[in-house]
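For this depiction, one protein chain was excluded, whereas all remaining protein chains were kept in their positions.
Our next item is subunit A:
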Amino acid sequence: MSTVIYVPCDSSAVSLGADRVAAAIAQEAAKRGVDIKLVRNGSRGMYWLEPMIEVSTDKGRMAYGPVQSGDVPALFDAGFTEGGAHALSLGLTEEIDYFKKQQRLTFARIGKTNPLSLTDYTDNGGYRGLKNALAMTQEQIVQAVTDSGLRGRGGAAFPTGIKWKTVLNTASTQKYIICNADEGDSGTFSDRMVMEGDPFVLIEGMTIAGLGVDATQGYIYLRIEYPHAFDVLNAAIATAYEAGYLGENIQGSGKTFHLEVRQGAGAYVCGEETSLMESLEGKRGLVRFKPPLPAIKGLFGQPTVVNNVISLASVPVILDKGGDYYRDFGMGRSRGTLPVQLAGNIKHPGLVELGFGLTLRELLYDFGGGSASGKPIRAVQVGGPLGAYLPESQFDTPLDYEAFAAIWAVVGHGGIVVFDDTVNMAEMARYSMEFCKEESCGKCTPCRIGSTRGIEVMDDIINGRNLDKNIPLLRDLCDTLLNGSLCALGGMTPYPVLSALNHFPEDFGINAEATAA
């Protein structure tokens, strides 16, 4: 029997040379007459070990990494196809501490399976949630999601069940499910990993959502920066149609759900749900006033569920194992698991899925291993470009929506970007204003004009001009953005700016006492 060798097709692994490694393995095996079966799996999410290859053995899957194509002959010499020892040996994959300590519910299959194999998917628990859902009433489906305590993983943390219930109870001949796959936050890649590494779980989640609220059409609004995810999703959708998991009469149930991927075009603001819907309708991505809520009047004026990739990809396990099972993970009002993404200047960057409640310190040091540069960690930004910068004194905050809100920070989409002590926080504050200016949709004045004024004020501050006047001016401007903007882009840009100012005043040329305005 041929030995199965896994080489990830995840785009981050590929960015480090995984395709060249796969080609070298195939070539070397042919040369040596070794019978192998090469499988392109998703990534396990331990990116400092990528490209990480695995070999199936009697004891389980053995890992080697990080492997470059030049290492391949030596790996064959060491007998890696039988799990032989080599300097790059990592032992059994699932015994690697970083992996073993996780609670993988949403990411249960990612890295284990071939993303495009429907058989792999169903052999590993896939489509059990849909099977249960097909035997339930719409109210029961929505109730299961409500019971799970799932809150929107895109960042806003709104209870998913309540959103679904509103759409279910709004009468209409046409309703929509939109998957917000416009993952634009720096430091986040969990949506990408799901779409590239387990696309069927998203398709299943959206199908269940469609059944639950009586929607027959779904759209995945995917950012243009994810070309690999686009190909994988389209291939998986085609397979799901062929196998009767999409289309009319799903699995003989008489139910219908159609699904299509639409690409964005490089506008961060289109991750905001109303702007996203404008874009899907073929317009400029201008933010809409709310109300009306999208759940009542959304895409093409119809009731629409807009959920993030991770929210929807968590639905199958909830319908499979029950809302209670999912709710038993987590803390406080943050139920279930959160796929945390460790990025930036960190020794062990990657994906860590765990129930809510772990502290930042545990994530940064126990999992992350400290900074990549070896210098002290000075600041971390949690929750993307609109998230607050946190200093070391706040590293004991548990990952929990309410605990973060209490320190004027956000969990957001679970991305953590680490900076060492070479960072200049005034420069980062200026960058936040610049980002807001670049990405503003232009509809509301605080965001459109305020961001440009913010860059100017930050330039004055960075050059030490008139700090007595300019620091209060910056605070005043942030107050206007915070309270006067139409959406989170302008409304939350003050989070990184003011947190940088409050926690790192020395970078703004002032001492700590002067900041208490």
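One rule holds in what follows: a contact is a pair of C-beta atoms (placed from the backbone, for glycine too) under 8 Å apart; a residue touches a chain by one contact, two chains touch by 3 or more; residues count from 1.
To be clear about the criterion, contacts and distances are computed from a predicted model.
A chain of this complex does not appear here, and its UniProt-recorded name among "Glutathione transport system permease protein GsiD", "3-isopropylmalate dehydratase large subunit", "NADH-quinone oxidoreductase subunit E" or "ABC transporter" is "NADH-quinone oxidoreductase subunit E". From the options A:Gly344, A:Gly454, A:Gly490 or A:Pro505, the residue with contact to the unseen chain in the full assembly is A:Gly344.
Touch with the chain that is not drawn comes from one residue among A:Gly254, A:Gly282 or A:Gly374, which is A:Gly282.
Although one chain is not drawn, the whole complex shows that of A:Cys9, A:Met206, A:Ala403 or A:Val417 it is A:Val417 that touches it.
Across A:Arg262, A:Arg327 or A:Arg448, the single residue that touches the chain missing here is A:Arg262. Although one chain is not displayed, subunit A still touches it through residues 11-12, 14-16, 47-48, 50, 183-189, 191-192, 224-228, 262-268, 279-285, 300, 341-345, 349-351, 372, 381, 385, 415, 417-420, 423, 428, 431, 435, 438-439, 441.
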